[in-house]
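What follows is one structure encoded as structure tokens, with my remarks underneath.
One chain of protein is taken out of this complex; the other chains stay put.
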């Protein structure tokens, strides 16, 4: 292992913006080493006796389960704090005190919270490393890392690829973080959304200033022809005052096999899941569909982070 | 181990009707090997690094806990998906997508669902083996296997025994599956129920056609004298429009020490639990009571299934 891995030891994972391109590449390289363990083909004991706590102030099955499996596959244990809002928090305990309790019982804390900034705050309180598993409209860095890993694995690399982000780009935490990260890899980013759900101008400006090549359009069919990656997100009904309007827009952003007829053969379709009906189930049968694989890739990526943070590197 | 065990590898466990008598006997034989591990007298490591997911769309403490303990006693890990209806499913995720997510995080999936056919459907979606832990009014095959194991352990065998099924035979999934399975062992099946709660004629006919020796009566006291097994089920208040009628019937089907005075010395009383007051607590002190042991026998039987399905045989 290069000396780069050592700098992760004891580090908190709060925002993808804290990661340089080199950092990201270290994580993705270690994730590759984790693959056979994530698949259950090899057995690891490296986290034996260590405890990872999952502290979810909001439910998030996929994220919680994949962190849990990651720790279990490494031979460690998981402490699920459960529905924390029902207990100490209800009695009036502050987040700081809750975190101080949990750090006493674990080696690493995975936190999901409804308020932006909660993870950063928790990391300052805690002497044990904190991983942000989503803080409201803020960050969800491990989702971004698994998205990048998926692109790398499925397309052989990220550099120079054309990645279309599709759907709700206004409220989608996932696509914001991913766009920032893609800019570091000189990817071409195409934003495709209804006018009501465009990516905030400030984010677009920041990505461009950091060197990102960003294009905006609402013409899906022309994008399909050039894209290497189609990253689809859910358009939520609640965003539209008029249900008719919602149905019209959601319909025109739905991915179908017909729409894919002119796509590159190598096009991959991603989705952070759960999917409702943004992607027709017929698409699942095509080679383009990688969204379930993408969910699985969360396991090796999170295994890599756990190993790096707890300083267990080079054993693979 | 005979070559019979190998055919379980990778197999789904959906319905007891998928099992031939020989299959059942393999499971019960392996369950016997699991006993010292289930009791905690020996320690197994054979499932180290493997993950079993419990996916319960309906709560079922006993089934969930005994599957969990079975996996833990084998050295494996358990991922409890928890109250899945609160999260992805609430956002509109389909069962197929939920299963595809969970298979990415585990080696074997235990599913409880409220809809008949859900487990079969899940097994078709999933590349990982699925065990049906009850699907609505459908099947609950591991309950049947533990029921058969209990009879075998406590009476030395199933062949030719007289087994009385008592109480609600109309809605009781457990007794339907058990009756089908008992027919394969040439057991004599006596159905004892109030007229409102008789076993559906179609099921009785099917069991008879498959060679089962089935008798029906509503006279408990005469049955008590001849039965080797009294399998008691709960009569649910909700089944009766008239509360008076419910009380009268429930009362006349209650098992008491007085009722047992003319029973065979070797009679065993079983119950899938939880019991409300179908069996008087005084009966607990008699040698007839095996219902708590029966609950325990779920552990070795489920350990046997996990080992067979994941292809870990012969190590005991």
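Labels for the chains are A and B, by order of writing; each one numbers its residues from 1.
By definition in this document, a residue touches a chain if its C-beta (ideal position, glycine included) is under 8 Å from a C-beta of that chain, and two chains touch if they have at least 3 such contacts.
Given the structure is predicted, the values throughout are model-derived calculations rather than measurements.
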Notebook entry, point to check: Which of these, A:6, A:22 or A:97, touches the one chain of the complex that we don't see?
Noted result: A:97
Check: Among the options B:10, B:40, B:117 or B:157, which residue touches the chain absent from this view?
Finding: B:40
Next item on the list: Give the residue, chosen from B:62, B:208, B:225 or B:248, that touches the chain omitted from the document.
Entry: B:62
Checklist line | Positions on chain A contacted by the hidden chain, ascending | finding: 48-51, 53, 77, 79-84, 86-88, 91-93, 96-98, 100-102, 104-107
Checklist line | Footprint left on chain B by the chain that the document does not show | finding: 37, 40, 42-45, 59-62, 65-66, 68-69, 72-73, 75, 80, 234, 273-277, 281, 292, 295-296, 298-299
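We take it that only the chains that are shown with their structure count from here on.
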Item checked: Superposition of chain A upon chain B: rotation angle, C-alpha, nearest 5 degrees -> 120
Check: Taking each chain's centre as the mean position of its Cα atoms, how many Å separate chain A from chain B?
Finding: 40
